[in-house]
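Submitted below is the structure of interest, expressed as structure tokens.
For this view, one protein chain was removed and the others were kept in their places.
Here the chain labels run A, B and C in written order, and each chain numbers its own residues starting at 1.
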Amino acid sequence: MIEVCGDAGDALRDLRDGATVLVGGFGEAGLPFGLLEGLLRCSARDLTVVSNNAGNGDSGLAAVLATGRVKKIICSYPRQVDSWVFDRLYREGRIELELVPQGNLAERIRAAGAGIGGFYTPTGVGTPLAAGKEVRNIAGRDYILELPIHGDVALIRADTADEAGNLTYRKTARNFGPIMATAAKITVAEVSRVVPAGAIDPESVVTPGIFVNRVVLASGPARSGPARSGSAHPGSREATR
Amino acid sequence: MIEVCGDAGDALRDLRDGATVLVGGFGEAGLPFGLLEGLLRCSARDLTVVSNNAGNGDSGLAAVLATGRVKKIICSYPRQVDSWVFDRLYREGRIELELVPQGNLAERIRAAGAGIGGFYTPTGVGTPLAAGKEVRNIAGRDYILELPIHGDVALIRADTADEAGNLTYRKTARNFGPIMATAAKITVAEVSRVVPAGAIDPESVVTPGIFVNRVVLASGPARSGPARSGSAHPGSREATR
Amino acid sequence: MSSPLSRADMAKIVARDIPAGSYVNLGIGQPTLVADYLPPDKHVVLHTENGMLGMGPQACGDEIDPDLTNAGKLPVTELPGASYFHHADSFAMMRGGHLDVCVMGAFQVSTAGDLANWHTGDPDAIPAVGGAMDLAVGAKTVYVMMTLFDKDGNAKVVPECTYPLTGLACVSRVYTDLAVFQLKNDQVYVTETFGTTVGELSARLQIPLVAGPSPD
Partner (left out) sequence: MSSPLSRADMAKIVARDIPAGSYVNLGIGQPTLVADYLPPDKHVVLHTENGMLGMGPQACGDEIDPDLTNAGKLPVTELPGASYFHHADSFAMMRGGHLDVCVMGAFQVSTAGDLANWHTGDPDAIPAVGGAMDLAVGAKTVYVMMTLFDKDGNAKVVPECTYPLTGLACVSRVYTDLAVFQLKNDQVYVTETFGTTVGELSARLQIPLVAGPSPD
């Protein structure tokens, strides 16, 4: 059973100084805007954020970075046309950057969730991003050793949650959500609706409920139409605030 | 685009002596019976079979083993109440067994499909199945190094295929199918029906078409009802032979 | 209690001790009986390693579907809120420490919590391990459920396992017909006895036992 939180602040109540926060999204698709607003209002400092990008414009993740409470970001693509908040902090030496190739980033997060202690990847071999990493030849090919990235909290955006915590996503907004959900001690999903257990087809569940602790309804109208199999259900709660 | 083969023999036409064959299924759920019958009629010898079990009764995988054309099996659970074919071959020294814990077996198959050169797993540490394997302490815990298992051919049982090769599965018959499909040079799926591209909801695809080369319609009536979203489509071909 | 437990009674007390809201894997054989004593309002979700969460009771009659089985290959049913996933995801769930409890049978458990439950060591036996080693290292808590003595009267809680190991220092509780044991920091605590006493057990097992639960 999941906890349906009244607001993002409640969902983030136990965020501690020094925590590692996994933030879903690729650009703005799959970015949990409501949870990031909750993060803005938290007082936790010295956070490490793991996310593909380092914020766009002045809202969402960029607004969180602007508070100065993030000491380090682990990501694959910080520099974008509208990443001025990160750019400034980075040039001022106020944020540490660990740059990871996108596939290694995804696999390191998956490894954390899957209990894998480390893995050998061909990505990055011979490049500056392999500096200091163990290189090993296996069956005639060079690989580097990469280690898992665990989170204290994962903040993700999904589409529909059922009361068992099962999640579906929408299109390419799925991106990092399913793997981040597996890699954190507490996973909070911002969703467009909550439906009764059984209203999501068990064959179509993307994130099983075991990986989800709390859900918060997204503010604003849902982008999607009603859930494919849960829409007609009388118990469903839609995001309409 | 996938190739829809007329029969299992056609789908297995290029199976060579010494090939490694990944066979889906957990017990009989997800076992591709039709493809295994095709394998029976092939002449390829010295095969290595990778499958969770080593056959039940006298049909399916057991019948293939009984031909004497399998030199080695990699599996987690060969001994069952009705595994007499394997038991006899094993006791007579006519088949080699590589026993792998079930999760390591699954992860090694996934690693092959994902281009991972090897991974550290805690499963098996301190047991006889870790004999000869590298042990490494990472962040205070011991792990053993496991290497990928690649297949030449994967034979799996799915439920619905669309013409783009996308697959869905039925209940716990899903088991090893999706990972084996990623780990072989040629993947052949035995399915209950083939529907036009677009008839499977893109959010519910379990195996994307990139991993599937050939499909064969299963003989006998499908266990499942019609496909959730493809049933009414005039182009769909059902297994009714 | 004043007499040794039946299998059903053992399953009952295991079920009693599983925390509400847990995600639980019940190993093949005896542990599957535990499911019968988990009331729905306890919201325990059952995992089966062949790719399902939300497994329901064994299937009967028309419910039987060859595509829906548990890890013991017996036909089962699906509860509302169930989900299906492939084997790598299923064992990632296990190895990643997401299951709260798993319940397994055993040949031997050592005082350090080492588990032996996949091979008798008989050189003539055909080995089979299945998911036992993955469960042993993966679940947050491993409960063992077994008779305390084998048919020949040999103790199955032992100073050191003599059978091939399944996992190291992984068992935290052992439920038997004669007593319930907690294993912690190489100490064996006896929290309940059935038709025997801690003193009698200590003599028969030839290992030091501490009466009462382990300090937290």
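As a convention for this text, a residue touches a chain if its C-beta (ideal position, glycine included) is under 8 Å from a C-beta of that chain, and two chains touch if they have at least 3 such contacts.
Just so it is clear, the structure is predicted and the values come from calculations on it, not from any experiment.
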Partners of the unshown chain among those that are drawn: A, B
Contact partner of the left-out chain, one of A:Gly38, A:Gly55, A:Gly124 or A:Gly151: A:Gly124
Absent-chain contact - pick from A:Thr20, A:Thr48, A:Ser76 or A:Asn213: A:Ser76
Residue among B:Leu99, B:Ala114, B:Leu145 or B:Ala158 touching the omitted chain: B:Ala114
Candidates B:Glu28, B:Glu146 or B:Glu163 - the one touching the absent chain: B:Glu163
Hidden partner interface residues of subunit A, rising order: 26-30, 52, 76-80, 83, 86-87, 90-91, 97, 99-107, 109-110, 121-129, 169-179, 206, 223-224
On subunit B, residues whose C-beta touches the chain left out of the figure: 1, 110, 112-116, 162-164, 166, 182, 196-198, 202-203, 205, 208-211
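Basically, only the chains that are shown with their structure count from here on.
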Centre distance in Å when subunit A and subunit B are each reduced to the mean of their C-alpha atoms: 32
Averaged-CA centre spacing for the pair subunit C and subunit A, given as whole angstrom: 34
Euclidean distance of C-alpha centroids - subunit B vs subunit C, Å: 29
Multi-partner residues of subunit A (each touching 2 or more other chains): 114-116, 202-203
Contacts with two or more other chains, residues of subunit C listed in rising order: 78, 84-85, 91-92, 94-95, 137-138
